[in-house]
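A single structure is presented below for examination.
What follows is an incomplete set of chains from the complex, kept in their original frame.
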Amino acid sequence: MTLALNREELTDYLAEVFPQIRDDFAIDDLTENTITMRLLTDDRHLRPGGTVSGPSMFALADVAVYAMVLARVGKKALAVTTNCSLDFMRKPEAGRDVIAHCRLLKLGRVLAVGDVLMVSDGGDKPVARATLTYSIPPR
Amino acid sequence: MTLALNREELTDYLAEVFPQIRDDFAIDDLTENTITMRLLTDDRHLRPGGTVSGPSMFALADVAVYAMVLARVGKKALAVTTNCSLDFMRKPEAGRDVIAHCRLLKLGRVLAVGDVLMVSDGGDKPVARATLTYSIPPR
């Protein structure tokens, strides 16, 4: 059980297959079962009142699990999200990055499941959580 | 049980509180318990391969339920999403709007629940479904 892609390879591959989001996210940390993904919060991620929008938090959780799965199975850009549950619990702090702590709970032949706890950078209370299922294309 | 805001009033109010999304969505239809919301699909909503991205579909479902709730309770911009479940079932057709058919399932004093079935414009098979819970601020 080792990583198919290390942090640098994964960063490069995400930038290659999703060039439009390369300025939105950064990988802070990667292990065999966890990834820490950062939303580089910018005006375009905010909703009125200055907090990070729901779609931006969905995108963060989605890319975190996607990246975790690719880190393990290699360059399979066609993995697709089949299911997501999200709980929004507190308002993210304005002007802060959002940090997603993702754990890989299952990596099957066909399905992978990861959950994600999101906090404002420097904060300790969860602002949101998510669980996502990815369908992995056959070899 | 009547609407607090009609279609025109609701469209204007959404444009006022969320000016950044006024070119993304249009309300096709509104009744006391249902709303039909259209994602005016544009390049910025797409992911590689030309299909509508997950965050764009989340945003569509989220704004549909938000608009439905406001149509009933009036101008309470501060209603917030507390929970969302999403199932992605088919690839949306490239170059088509996505149409969200939303039903209000519950409108309580504190919580509102709506579900959403999404199809590609002109198609009949669901591309995704979602259920969202909104917390309604006290009067």
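Annotations
A and B are the chain letters, set down in written order, and residue numbers restart from 1 in every chain.
By our rule, contacts are C-beta pairs under 8 Å (C-beta built on N, C-alpha and C of every residue); 3 or more make two chains touch, one makes a residue touch a chain.
As the structure is a prediction and not an experimental result, all values here were calculated from the model.
This structure file shows 2 copies of a single chain, while the whole complex it describes contains 4 copies.
Just so it is clear, only the chains that are shown with their structure count from here on.
Against chain A, in their complex, chain B makes its touches with residues 17-18, 47-48, 54-56, 58-59, 62, 77, 80-89.
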